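The complex appears here without one of its protein chains, the remainder shown in place.
Here is subunit A:
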Amino acid sequence: MARWSLLLGICFINIVLAVDKNNFKTCEQSSFCRRLRKYQAGDSVYQADLSSLQITENAIEVGIQNTQVANANLKLTLTAIVGNVFRVSVDEIDGLFPRYKPQFALNGEPQVAKLEVLQRDQDSVTVKSENNKATLTAKPLKLEFYRDDVLVTILNGKGLFAFEHYRTKPDEGATDPQIQDDPGAWEENFKTHHDTKPRGPSAIAGDFTFPNAQRVYGLPEHGDHLALRTTQQNNLDPYRLYNLDVFEYELDSTMAIYGAVPIVYAHSAEHTVGVFWHNAAETWVDIKNSKDINVVSSLVNLVSGSKTEASVDVRFMSESGIMDFFVLTGPKPKDVIKQYASLTGVHGLPQLFSLAYHQCRWNYNDQDDVTTVVANFDNNNLPVDVMWLDIEYTDAKKYFTWDPIKFSNPEIMVNNLTSTGRKLVVIIDPHIKREGGYFLHEDALKYDFYVKNHDGSVYEGWCWPGSSSYLDFYDPKTVDYYKKLYALENFKGTTHDVWIWNDMNEPSVFNGPEVTMPKDCVHHGGWEHRDVHNEYGLVHTIGTYQGLRLRSPNKRPFILTRGHFAGSQRFAAVWTGDNEAKWSHLTASFPMCLSEALGGISFCGADVGGFFNNPDIELLQRWYQAGIWLPFFRAHAHIDTKRREPYLFSDDVVNRIRTALRLRYVHLPLWYTLFWEHETKGEPVIRPLFYHYPDDENVLDIDNTALIGHSVLAHPVTEPGETSVDVYLPGGKNGYWYDIQDFQLYHGGNHKISVDLDKHVAFYRGGSIIPRKDRPRRSSAVMHHDPFSLYIALDDKQKASGTLYLDDYESFDYKNEKRYTYLNFDFSNNKFTSSLIDKATYPTEEWIEKIVILGPPAGITGAKLTSKTLGTINLETSYDKESKSLTIRKPGASVLEPFTIELV
């Protein structure tokens, strides 16, 4: 411990109790944000030159000039993309330097759609594609986007569009009207750090107006509510997107943290519209919602009876790169999220184990500790699937090595784990210890794998190992080398059941500006770190993903990453980083992951229990009860905290946590099916209420409630000593919701639910059929052959439907060989039908052992099952008066064969 104290003492010498905001820039301290924020709404100085208009089958292209600056020629391209999406790119013509466009966010080049010119005159041109229409007005420059002939968003409607072309440094004394002599334009200091800015100013800004929008969502990752707040008042800085390792980040804040997904969704009952700002540089986003601005005038209007139009303004400001954005015209939340998924991709179906419970701690001390912890879970009948090793497993923080004393026999440890179906996840960070004799460092120097300083020398920063350098994943030869490190013969002690945790990849540099890499560092291809910063975590995980595919070609990789960007979902799960053992952080875990889910990153979770400090026992239990309803479910704790594995507590606590864990495990078939549907349909796994209830004004600001698919509504208890919670159930009086524990029926509306420590506030939606596996097991791997139970929650019309997906739960056979089974369940007219959706089948022994009907019809005395192989057989039913549920005893039918059950 003495050693630790020392190291931590050095690292966090001036950041002990909470976030030190002084370490991070405000907009005012960032030259380009300061410059761009000075723009006043009004007539734009930008004009399109329609005489230069060129029209192709899929796009139009037009020149743009800044009327105040000579020779700053820009080119705007508007391209139609399949699925009611427009893409707009603005770049310099013959600029001094090339401008960066993110290379990895998009899931391949988007498929272009046909575009036709509807109308064209001296001052404007209107084009149409699918249900979309766009009108470009020349003087001043303005782009209006229509969906089904309704105006949904306007670019430069407020005249705040900006594009700083690359320029030569003006002579001393000469003024630059665009830069306005901002002292940070050509070099910038922050604290003791100096940014040489060899290319000078290059910022861009796009302003978007969303007429009629009531709310705007998006822009993960922030420790904030789901609905974005108006930033230009109450001294609220713009939402900042700049991946940073923020020690003890604060909540209700627009400060940047680990991830950046530059997508916004403007939402109204009629339309939900998205703008995806495709840029990897530091970005600030100002939000203005008329409802926040018009407080006074709306009071006046209330008296006078007139109503102000709702509207939202969003202004993206980025430090460099081309301007490239996509307008997704919805029209409904479902559609717009799918459009975003079609651009940036989805998380491929994960292995089942990764949806089960993960047990982590910084650190499990040694190999025996790992084995003992799992044995304790088993002895206490607590399920667990994955054990995790944080940085201390390495030999002195050298990744791809093991501590020779504490982990002298990793193979044996891993085999102990896998013998009961468990997996291991170990951490691999992108900083490499600069130590002579460390093969990775020596290879990196020899073959030139590291990120450089602006003068071309290798960049050195300080991280866990002390002096470190950072792998440059922009260099293909680095990635090629890096991915081979995961081969079992190179990473000795690992097996096909060891998976990877990529941390500190913002990247975190303890002694760097804002705890990250200097912006004037240079990556392969000559790109400045400034251009690519927010994408670094993504390229890191791509390298890891490729390495794991290479190592275990027919196993779906599991990677957890902290730094993330648009598109990260294709490679990794994400967690909300180093949270705290506080009730407020438990509360924040829901809006933060819901926001990520809207940003395409469904596989999200928060450290159960809170990373820093010791949770009290009530908080810990509540955190387990909440954590089971987020897709990624892992307990984690800081090295300075007391042990908190659930078996360490008194019997009542162990029982409560066991109940929570089992609730997670019984619902694994639901989670797994939802991830299949996420992959195939682009739907998020967890959803805020407005996703399914877009025209219900009551849900606009609800972010303490998550829908799991469209079947479960979870509203975790996130306050201490609570005896009741207020829950809003959508759907009005025809909305049926069944408490998942006692099956009591609630109708849509506001409810006060009494809670004790055992209470889970969660409901099955009437109208859904939830597949479960009710037999408790010690890990998900050993549930493979267990039968399913179906919970049919009937709606007001006595109907319900649902789906179930299954396969081998781990390989790519579902993709490569179509070995899977996907079932549709339907209940109507007192008849249950199970049918195959696709022809594909996975030869499984899984069968249906039980069907429970919630809100069943009266007078049922039995049931008749009919299938090809079983013929028609009678089944017993039993009605439980207390829970008002009907159980059909042992249908016994295989999931592979269609069957019906009729209630009689």
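Assume a residue touches a chain if its C-beta (ideal position, glycine included) is under 8 Å from a C-beta of that chain, and two chains touch if they have at least 3 such contacts; residues count from 1.
Everything that follows uses one rule, which is that contacts and distances are computed from a predicted model.
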Listed names "DNA-directed RNA polymerases I and III subunit RPAC1", "Glucosidase 2 subunit beta", "N(6)-L-threonylcarbamoyladenine synthase" or "Septin-type G domain-containing protein", with the criterion being the UniProt name of the chain not displayed:
"Glucosidase 2 subunit beta"
For the full complex, which residue in A:I55, A:V112, A:A396 or A:V782 touches the chain that was left out?
A:V782
Touch as defined at the start, partner being the missing chain; which of A:K75, A:K831 or A:K890 qualifies?
A:K890
Filtering A:K850, A:K864 or A:K884 for touch with the omitted chain leaves A:K850
Could you tell which one of A:N365, A:N453, A:N655 or A:T900 touches the chain left off the display?
A:N365
Residues belonging to subunit A that touch the chain removed from view:
1-2, 5, 8-9, 365, 369, 381, 405, 419-421, 639-643, 774-778, 781-787, 849-850, 889-890
